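Only one protein chain is missing; all other protein chains are in place.
We call the chains A, B and C, going by the order they appear; numbering starts again at 1 in every chain.
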Amino acid sequence: MDLKQLYQDIILEHGKSPRNFGKFNGYSHHARGHNPLCGDLVQIYLKLNNEKKVEKLTFEGSGCAISMASTSIMTELVKGNSFDVAKNIISIFLNMIKNNLDIKSTELNEDQKTKIMSLSGVNQYPMRVKCATLAWHTLASAMDEKKEEVNTEITE
Amino acid sequence: MDLKQLYQDIILEHGKSPRNFGKFNGYSHHARGHNPLCGDLVQIYLKLNNEKKVEKLTFEGSGCAISMASTSIMTELVKGNSFDVAKNIISIFLNMIKNNLDIKSTELNEDQKTKIMSLSGVNQYPMRVKCATLAWHTLASAMDEKKEEVNTEITE
Amino acid sequence: MNIKTIKSEFPIFSNKVNGKTLVYLDSSNSSQKPKSVLNSLDNFYKNEFSNIGRSIHSLAVNATNKYEETRMSIKNFINASSKDEIVFTKNATESINLVATTFGQQNIQKGDEILITELEHHSNYVPWHYLRETRGAVIKFAPIDENGDIIIDKLKELITSKTKIISVTHVSNVTGTIVPIKDIVEIAHKRNIPVLVDGCQSAPHIKINVKDLDCDFYVISCHKVYGPTGVGILYAKKKWLEKLPPYIGGGGMISEVKKDKITYASVPEKYEAGTMPTAEVVAFNESIKFIQSIGIENIMKHEKEITDYALEKLKTINSVNIIGNPKNKAGVISFTLKGIHPHDISTIVDEEGVAIRAGHHCCQILHEKLGLAATARASIGIYNTKEDIDILCQSIEKCRKVFE
Partner (left out) sequence: MNIKTIKSEFPIFSNKVNGKTLVYLDSSNSSQKPKSVLNSLDNFYKNEFSNIGRSIHSLAVNATNKYEETRMSIKNFINASSKDEIVFTKNATESINLVATTFGQQNIQKGDEILITELEHHSNYVPWHYLRETRGAVIKFAPIDENGDIIIDKLKELITSKTKIISVTHVSNVTGTIVPIKDIVEIAHKRNIPVLVDGCQSAPHIKINVKDLDCDFYVISCHKVYGPTGVGILYAKKKWLEKLPPYIGGGGMISEVKKDKITYASVPEKYEAGTMPTAEVVAFNESIKFIQSIGIENIMKHEKEITDYALEKLKTINSVNIIGNPKNKAGVISFTLKGIHPHDISTIVDEEGVAIRAGHHCCQILHEKLGLAATARASIGIYNTKEDIDILCQSIEKCRKVFE
């Protein structure tokens, strides 16, 4: 295990200054996520436009550096993509975290790959995986228009 | 531990041919005893006459050699005595079993002492103590005109 | 398979009891434990101990993983669909209470019927009796025949439109009857009735496949499966665990707790409140590995051999009466001896180092049916040998001498 792998500069930076933070009016999708172990909560707001493109994506909530950074990075990566690509990015991320896989997707450019890979250190910290994945599961839930709150105890 | 001490001839003999077995009409006192561990049941029937003397004392039930012999010997020892002497014999017996004491009572003759002492081997077999004492507790309960069934789980 | 080697895995057999070699024939009550299980317990406490699921430090992470590994082993051992279908309890009795209470809350109204059998252990009767007391349920008992087999036709007849659940043992802890669970589940499911199976006497002895049995609930007591005391298992189809209300409430089984509202964790955590028997669950994994290393088929074969030998030999002793003669019998042999009470038998054979059980074995309904207050019981485990049976028989002869 290597703490530096977990707390990379990019993580610390996003953790401190999360992008796309806050609620906005006129969102088309919304979901709420909860990690009962630590009490962290996240809310995702999303606007899909007529072409089914993620026009806007923001979040509210509080949590550890890992969860804040992961959420912030997620919003940056997903925003601007089509529904299907967005869904694909989510599954690329979850796959990476769960199965310790390299990113081989052609849908991501190098910069995006670097960003997503910055979260791969979480792998070595099983109790922190849920911190990293909560927002992603919640986004998926918002996109699928599920009514139930996402609960990390259920998603794994 | 010595099996011969537990299963003395007198015990085996009383176990096989219990004295004062069966119910009789016209009893003045009655009680029911139960050992939940083995399921043994005993019923005591007793007639106190006008002088408060135990005129008749019998029992019904089934159980192991120890419990049958103990009950049978008890009826022999107690029958014919006054209420108070009978009560005293009960406490002498229970004391002997519980505290491993010698019998020093002047209320008992040598023959009676021998009989009661024949049950003292039970001492060495803690799980069998209840077999030996059930009938005695039940008799005490009958004499006190208690309504509840005697339960060896409660009496110790 | 060498039983000597297997027996030597159990430290207790290097001890003397009353100066005699221990002949342990009380495995239906609780089994002895192999070294590997004890080593695991000791190792866990000495090197790895932590509470699970709460803290996120290294010890806690490791302990949580080990705990979950046992859950996965059990899933495989009984062929469940998912490890989420395995709930840890304190014993099989709690497992049955969990189902009776939560199922009762949701499904039992006044006059509804619960169908059990005359073979059941008190632990598979008292929890249902509570529903009789608190919710006005009716309990029916499927009868057994003189061999100790459940009369399936009668069981069928007892099912009505009010029957809400059937709860039945897989193997009787008195007669050793192996109950045709699959048939009963089929009958029940045709009428949409769920079935709970009490697997206390089957888990260490016969192959269990809950998917094949298709039962809704299956309960096991780990201490009878060469595991530590303090752990039980409830298998339940996931749909039930999700649908039924929670049971014991407290830390670890909640999702969000507010002053006016509480939501619960998902399954199986929803049913695991408070600090669990962590070390014991972890060590139980070794019990499963122990059984798997021998192979359940080999265990069945060995135990059948010893059981058949015992039945044969006991029958040659005059005045021994064996209770029940079921079609399929596991290694549980209850018997009486003419003129000698089971408690006296137990005390006398104990003097020879032979541990058997005397009493009603928590089956008073069955004993009432048999017209007996008590029986003596010799029950077989993987470590028993023909020599054990020989010593049992000799010590029974001794009983007869004492009482001659």
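Basically, a contact is a pair of C-beta atoms (placed from the backbone, for glycine too) under 8 Å apart; a residue touches a chain by one contact, two chains touch by 3 or more.
Fair warning: this is a prediction, and the values are worked out from it, not measured in the lab.
A.B. asks: Using the definition of touch stated at the top, determine which of C:I6, C:L41, C:I306 or C:C393 touches the missing chain.
C.D. replies: Hidden-chain contact among the options goes to C:L41.
A.B. asks: Of the residues C:D112, C:D350 or C:D388, I need the one that contacts the missing chain.
C.D. replies: Residue touching the chain left out of view: C:D350.
A.B. asks: At which residues does chain B meet the chain that is not included here?
C.D. replies: Where chain B meets the chain not shown: residues 34, 36-37, 126-128, 151, 153-154.
A.B. asks: Would you write out the residues of chain A that touch the absent chain, in ascending order?
C.D. replies: Within chain A, the residues touching the omitted chain are 1, 3, 6-7, 12, 16, 37-41, 62-66, 125, 127-128, 131.
A.B. asks: Suppose we count only contacts with the excluded chain; which residues of chain C make the list?
C.D. replies: Chain C touches the chain not shown through residues 11-12, 15, 17-18, 22, 24, 26, 29-30, 32-33, 37-38, 41-42, 45-51, 54-60, 90-94, 96-97, 105, 121-127, 129-130, 134, 139, 141, 221, 223, 228-232, 248-254, 256-259, 262, 273-280, 343, 346-347, 350, 354-359, 361-362, 364-365, 368.
Everything below uses one rule, namely that only the chains that are shown with their structure count from here on.
A.B. asks: In whole angstrom, what separates the CA-based centres of chain B and chain C?
C.D. replies: Computed from C-alpha means, the inter-chain centre distance equals 38 Å.
A.B. asks: Express in whole angstrom the distance between the two chain centres, defined as the mean CA positions of chain A and chain C.
C.D. replies: For chain A versus chain C, the centre distance works out to 46 Å.
A.B. asks: How many Å are there between the centre of chain A and the centre of chain B, using C-alpha atoms for each centre?
C.D. replies: 79
A.B. asks: Which residues belonging to chain B are in contact with no fewer than two other chains?
C.D. replies: Expected reply: no residues.
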